[in-house]
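Missing here is one protein chain; the remaining ones are kept as they sit in the complex.
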Amino acid sequence: MKAPGFKYFKPAALDEALHFLHKHGDAARVLAGGQSLLATLNLRLSAPDWLVDISGISLRGITCHGDTVRIGATTTHRDIERSAVVHERLPLLALAVPHIAHQAIRSRGTLGGSLALADPAAEWPAVVLALNAAIEIRSLEGSRTVMAEDYFKGLYETDLQAGEILTGIAFKCCSDGDRHYFRELSRRNGDYASAGIAAVRSGGQVRFVLFGVGVMPLLYKADASEALPDMSARFHSALESMEIVGDLFFSAASKRKLARELFERACIELGKVID
Amino acid sequence: MNSDDESTVAVTFRLNGVDGTHRVQPRTHLVDFLRDSQGLVGTRAGCEHGVCGACTVRIDGAIARGCLVLPAQLEGADVWTIEGLDGTGELKELQEAFHQCNAVQCGFCTSGMLVTASQLVVESSGDTPPDRAQIREYMSGNLCRCTGYQSIIDAVKLALRAKGNTSHD
Partner (left out) sequence: MTRNPTRQAPYIGASIRRANAMRLLQGRTRYVDDAKHQRLVHVAFLRSPFAHCEIGRIDSAAAAGMPGVVGIYTWDDLSTYCKPWTGTLKHLQGMVSTPQTALASGIARWQGEPIVAIAAETRAQAEDALNAIDIEFNELDPLADWETALSADPVSAGLTSNICFERRIEAGDVDAAFASAGLVVEQTLHFGRQTVVALEGRSVVADWNPADQMLTLHHSTQVPHMMRDLVAELFGLKAIDVRVLCGDVGGSFGLKIHIYPDEMATIAISRHLSRPVKFIADRLESFASDIQARHHEVNARMAFAPDGRITALEVMDMAPIGAYSMFPRTSGTEGNQVINYVGGPYRHQSYRAHLRCVFQNKVPTSQFRAVGHPIACAVAESLIDEAARRLNMDPLTLRQMNVIPDDAYPHTSLSGMRFEKLSHQAALAETARVTGYAALRQLQKESLKQGRHLGIGIATMIEMTNPGPSIYAAGGARISSQDGATLRLEPDGSVTVLLSVGEQGQGTETAVTQIAADAVGVHITNVRMLSGDTLATPMGGGTWGSRGIGIGGEAVLQAGRALRAQILAVAAQLLNRPAEELDIQGGEVISTRSPEVLMGLSRLAHVAYYAPDGLGAQPELCVTRHYMPRDYPVAFTNGVQTALVEVDIKTGFVRLLKHWVVEDCGVLVNPLLADEQIRGGVVQGLGYALFEECLYDDRAQLLNATLADYLVPMAGEMPDIEISHLCTPTRTSQLGAKGVAECGTCGAPAAVLNAVNDALSSVGARVNQFPITPERVLDAISEASLER
């Protein structure tokens, strides 16, 4: 399947890119790593007039500022996987990244690209939501920051507007005593999640994010001091009213079973270390 | 490096150790570029959506899916295909191991397997040598329909040992 014809523009600066997107609207698509976009083009699922390659803009890199780690949007999954800073200060990302597809995809796919697409079964949306990272967005109007809790809206739907470019993601570093858990059930190693959970226990709170079971990652908060049976019971009833959807391989009912099982395991693991 | 219409863009990169400037249509993916205009048929398209791994090449020291990369994106890049890596002799131990373990049948996945395995060899060190399960996981992004994968895992293990990079299991 050969991609339909398109024109190619590689801006050297962010403003150039923003002006171009503004001018061409829907006819232009942002190209970061291309691991999703180029596949959809090869499958002729979309036919933009322009691809705007933002890899020439310096949006790639991992930097520390006090208790914040900032990851540029075109930082690759592989960059994150190999970053000592991430391993030390953002352990949840380090737990998640080996589950992203395979090495060959990770060397080109980007964090920003993954968040812009917001595939409900992808790992990064769940992770940024679990950590309530700050998503930095630029447009011709200026810059704005959206917290992850406000960023995901629906199926492949985010707060990113037409003409905007996601430029970076800022995470609060983990504190001593924080616990992290990441688990994914997939049919084969590297496949999109059939169901997954990313969880952070920090202070007295636990943030669980389910992914692969709904149209977007689903946040659930709990009190760390609650006993496990009560926590489970509360989660089970909350799960009934969450928008869980089936897919090609699992019914919604089965997805709920998987979610409950992942929740149980997360609780057990997060509770294992005594404060 | 921009195109006003759908016809070519000029891009300069190193291919198998040789610098060159190439005119490419933006939409042509790297596999088609290699096969159609460079005569490098060792890299193949098995699915064109990034899953099968038959198209795996090495770009800037990391493996990548050739079907999900446009030459237009490769300004200044360092690209290696099976032919180039074979020519440098880097694959010698792997090729010998694949041959000895009968890890090649129809051959269609073989280039991708070798390029992927060569990356594992590069990234393995004496400190953290991969065991059999880790080798299996590393190679799990490359589809083979002919073998049972076992001979491929055996071969990679054998090659790692030949290069002095494996644990004892």
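Labels for the chains are A and B, by order of writing; each one numbers its residues from 1.
Methods note: a residue touches a chain if its C-beta (ideal position, glycine included) is under 8 Å from a C-beta of that chain, and two chains touch if they have at least 3 such contacts.
Owing to the predicted nature of the structure, the values given are computational and were not obtained by experimental measurement.
Residue in contact with the omitted chain (choice from A:Phe182, A:Phe208, A:Phe235 or A:Phe250): A:Phe250.
The set of chain B residues touching the chain not shown comprises 27-28, 35, 40-49, 51-52, 54, 81-83, 86, 91, 95, 98-100, 102-111, 114, 136-137, 139-153. Panel shows chain A; residues 1-5, 43-44, 185, 187-192, 194, 248-251, 254, 257-258, 261 of it touch the chain omitted from the view.
One rule holds for everything that comes next: only the chains that are shown with their structure count from here on.
Per the touch definition, chain A reaches chain B in the complex via residues 1-10, 31, 34-35, 38-39, 41-43, 51, 53, 55, 78, 101-105, 107-108, 188-190. Listing the residues of chain B that touch chain A in their complex gives 1-6, 9, 25-27, 29, 32, 48-50, 53, 56, 59, 62-65, 67-70, 72-73, 75, 116, 119, 137-138, 140-141.
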